[in-house]
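A single protein chain has been removed from this complex, and every other one stays in its place.
Coming up: chain A.
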Amino acid sequence: MSKLTTLSRRNFIRVSVMAGGGLLVACGGGSSSSNNNTGTPPNNGGEPTSPAEAFQVGEFMRISTDNKITILVGAAEIGQGALTAIPMIVAEELDADWSQVSGELSPVAANFNNPYFQNLLQFTVASSAIRGYFEGQRSVGAAVRQMLVSAAAKRWGVDASSLRTESSYVIDDIGGRRASYGELSSEAAQERVPSNPSLKNPADYRIIGSSPQRLDAAAKTDGSFQYGIDVDIPGMLTAVIARPPRFNGQALNVDDNAALAVPGVRGVYTILGGVAVVADDFWAADKGRKALQIQWNELLAGRTDSDTQRNAYNFRLNLPGVPIRSDGLVLLAQTLASETVSADYYFPFMAHAAMEPLNVVVDYDGSSAEIWTGTQSATLDKIFAGLILGLLPNQITFHAMPAGGGFGRRGNPLADYVRDACGVAKQLRQPVKVVWTREDDMKGGYYRPAAAVRVSASIDSANNISAWTHRSVTQDVTALLYAENLLDSLADFTLPPLKELTDFETGMPYKIDNVLMDAHLTVNLNMPALWMRSVNKFSDVFAQETFIDELALKVNKNPYNFRRDLLSEKPRHRAVLDAVADAANWGFPSSGRSQGIAVMGHWNSFVAQVVEVSVSANRELTVHRVVSAVDCGTAVNPDLVIAQVESAVVFALSSILFGEILLEDGVVQQSNFDDYPVLRMHQTPAIETVIVNSGNPVGGVGELGVPCVGPALANAIFGAIGERIRELPLTRSNFKIA
């Protein structure tokens, strides 16, 4: 590792000459090298490396002699555009010719860990891809640019400060000459890696802030883009798994005679999570599964019942929870108030229902494994695979594939679907693709947890809000990890602090002196729950932003002005609120329509939204228009930001209008898009999005557009028919969705 030079505390970069010329930039470091692998980079020529060195150093960037640049991305590509935006950040500081830049998903290795999670793991949740990788990627781009300049200065015998860079060329204006990065790459590889490269002034950005087309757009319009479900390797079989009707049930007796008689079925294997039918192809596997006779042991299985749980949650709303925020003296303020009002809300379980059903390919031969899967949590997936297969990290090559949607479901720290697949592969010892059907996915758990919320506000004699309380009862989707110490056996690995993962606060922004927010985080080992796009903000901000609307009307104020007054110390909230009011022509809806508004800040970003609806006499609800104003500090690619907000609006509307997984005595009642409807084209409103650039550091945008849609919509419904919405989805309140 002689050329390894410290770039910053957490990033080590290593530069070498590629075989046949060109420059290879690799990153080493992170907290641990034990879960690295080589990732078999296709062009890993470079200088001769010992196996140990290749094992510790993951490739990061390639500049080839023909001036093409490939940047490896450690974040997951789940549709949000990380595979475009992260290369843009590197290319900016590198001063690269964007038309010659491509992106590739990185191998699973510590050097690609997400700085947002303290460089502990590759984890693409919590809107953290750009927030996490931004600074480090800039430094790497800047360092390599500086090395290219130094190499050119040496070649020409001039001072480096007299040179400039543009579009993958080093340019000597005085000498009237230029050299491409590709030409210089081998020489640049000999340069010392600068430890503290100077970064651009944001005013000089040429790529950041522009909206080039996604690098994966073409392959996503001609059918050639490869998802995990498209992986095909020689000798591969296909498996489907019969899972217990109630969570954590165990197969007791399996009669597989009929299944094995189905042509094409090769075997039936009982694993921890169910019974796998392995066949030559999907159809045979699925037929085989239908022919299985399984008796389940359900003594310890989950018996969650939606109605019972709702009653229990409502009861717990009366009991104090764990404090999340406590400002001033709420009890005193309540005592002195002229009035205290409150409202209770309820939100059911919801399924992520990403378009690409879960799937994993495992090729395990007893001494090593290769795994392909679309995931937001590659590091933990790989660790669990190693535990189940009894392999060391360097015996597993893990290919994190781009995914057909994630929304949190593919970021399961318990790696459920990878564990299942490894359980099958361990017995089979032949390449196998485990495919989930839509029904498997819908019934397979790891839902957004149900939640009950109670908010209250006290109003003093001057009509000011003197106290605010907010209590949530929901399931902690991460407590399981810590409660069970599941990861104790994993040497050399620590999870980020619970606070980082739960991220539970709502950022209630209003100027209220006395605030108490608390929560009951229940643990239910037999009811798998998980984060879903915007997590608890979906429910907590719904309650907060509908209740604030009620208060506004109670004191005879316009909901926009009321919020604005309470945000006098929150300039970024106020800016998006003003921007959306302006863009939506607040106060002047089209005839027959009603408007609602909501605002919030989280993920270092801010959003305000106005929803315009109409409701017919027979409760037919039409959502006409959703206008959003967002401040994500710095928009790396504004069109990707807008696309994420559009996406979030549609995603939120699906949840608000229809989203509900119901359990009866532990059995999930929904199974496919017929009984779990999601928004379709004809139900989609006009969507307009304004970016309010504050020039602040980058914030997250993947989830930002979700939480305010619900309350803005509910507030608009109140404006239309004078009815308050206290539970979701709206189909529960007998609205018909036009």
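The criterion applied here is as follows: contacts are C-beta pairs under 8 Å (C-beta built on N, C-alpha and C of every residue); 3 or more make two chains touch, one makes a residue touch a chain; residues count from 1.
One rule holds for everything that comes next: contacts and distances are computed from a predicted model.
Asks: From the names "(2Fe-2S)-binding protein", "1,2-phenylacetyl-CoA epoxidase, subunit C", "Heme chaperone HemW" or "Aspartyl/glutamyl-tRNA(Asn/Gln) amidotransferase subunit B", which one matches the UniProt record for the unseen chain?
Replies: "(2Fe-2S)-binding protein"
Asks: Out of A:A354, A:I396, A:M527 or A:A608, which touches the unshown chain?
Replies: Once the missing chain is taken into account, the touching residue is A:A354.
Asks: Quick one: say which of A:S224, A:N556 or A:N618 touches the chain that got left out.
Replies: Result: among the candidates, A:S224 touches the missing chain.
Asks: Would you mind spotting which of A:A251, A:A284 or A:V698 touches the chain that isn't drawn?
Replies: A:A284
Asks: For chain A, which residues reach the chain that was dropped from this view?
Replies: Counting over the whole complex, chain A touches the hidden chain at residues 78-81, 213-214, 216-227, 229-230, 232, 238, 263-264, 281-284, 353-357, 402-407, 435, 437-439, 639, 643, 646-651, 654, 672-674, 678-682, 684, 686-687.
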